[in-house]
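With one protein chain removed, the remaining protein chains of the complex are shown where they sit.
Our next item is chain A:
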Amino acid sequence: MIIDIPSTTAGGVGKRLVELREKHGAVALGRVLTLVIVVDEADAEDAIESANKASHEHPCRIIAIIRGTSRGSARLDAQIRVGGDAGASEVVVLRTFGPLTGHQESIVVPLLLPDNPVVVWWPAEAPEAPSEDPIGSLAQRRITDVAACKRPIAALHDRVEGYRPGDTDLTWTRLTLWRALLAAALDQPPYESVSAARVVGGPDNASADLLAGWLAKCLDVPVTRTKASGVDGLLSVRLDRESGPITIERPDDENAVLTVPGRAERRVSLPRRTAAECLAEELRRLDPDEIYGEVIREGLKRQHETGKTTRTKAKVRR
């Protein structure tokens, strides 16, 4: 069910939500968090759809706040979606116009669920310091996605400069399965230490930068970050050890090959995960991700200082 409420206020929207709850009962039961999406019109529907999917794991109230033109008079157009149109969530879409575009937090505050955690997600461009943003400061978790920004590497730089506990970025989320595979490989004998590492990925691939930073931080060895032109994803990781290197290669965005000395090559499905899957993983933890914080603050720097950055042309094996 979709209900349009043109030219309204946060109070008007809130009243309508309570009415809906009374009339249809279940609508607002069992919500565990409020997810605020700050987005442009162009990316709005995709983002809401991803959030709806993630809401199957984390029932939530989704507030999508879309900034319209800042000219003209102040106006708020709202839309409430519940039931089949909203996954396991209730979605409130708020379009702001005129001077109101500069005071969006004033309509978010009254619509937050009492007591429950607040998460803000910027699916594309994000403020330089998310925690200092008026809406970002309402939240305990702030999710950005530098890969969706126009200039990912510059955006990553902003994330480093503006980092506060509670920030995370979906480029980090996308690494989880890679990191799990690497950690699992080191769980196995022989328990030798790693002497050097190398991460190969597209030149603008911030995930590859973060992975290199993570390895540099955890292993305390030089990590080479190789920028392969002609690709955008993460291509391979290699950990050098005395008995030979452990490598994970993903030539085709879907399947990865794990090679360990003295063992048969082992294959595993490692597809790129959708925004909805990544968001669902993000919402599983509402406390600050300390490891991400250390990678952002120390790991990247350490990788630059102790390792090197090289360039190559990608060999794409299909």
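As a convention for this text, contacts are C-beta pairs under 8 Å (C-beta built on N, C-alpha and C of every residue); 3 or more make two chains touch, one makes a residue touch a chain; residues count from 1.
To be clear about the criterion, contacts and distances are computed from a predicted model.
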item	value
Chain excluded from display, named as in UniProt, from "Peptide/nickel transport system ATP-binding protein", "2-oxoglutarate oxidoreductase subunit KorA", "Glucose-6-phosphate 1-dehydrogenase" or "3-oxoacyl-ACP reductase"	"Glucose-6-phosphate 1-dehydrogenase"
Touching the absent chain when the full complex is considered, from A:7, A:188, A:243 or A:306	A:188
Identified contact with the non-displayed chain, of A:24, A:56, A:103 or A:151	A:56
Residue numbers in chain A that touch the chain omitted from display	26, 29-30, 32, 55-59, 87-88, 173, 176-177, 179-184, 186-189, 191, 193-194, 215, 218-220, 254-258, 260, 263-271, 280-281, 284-285, 289-291
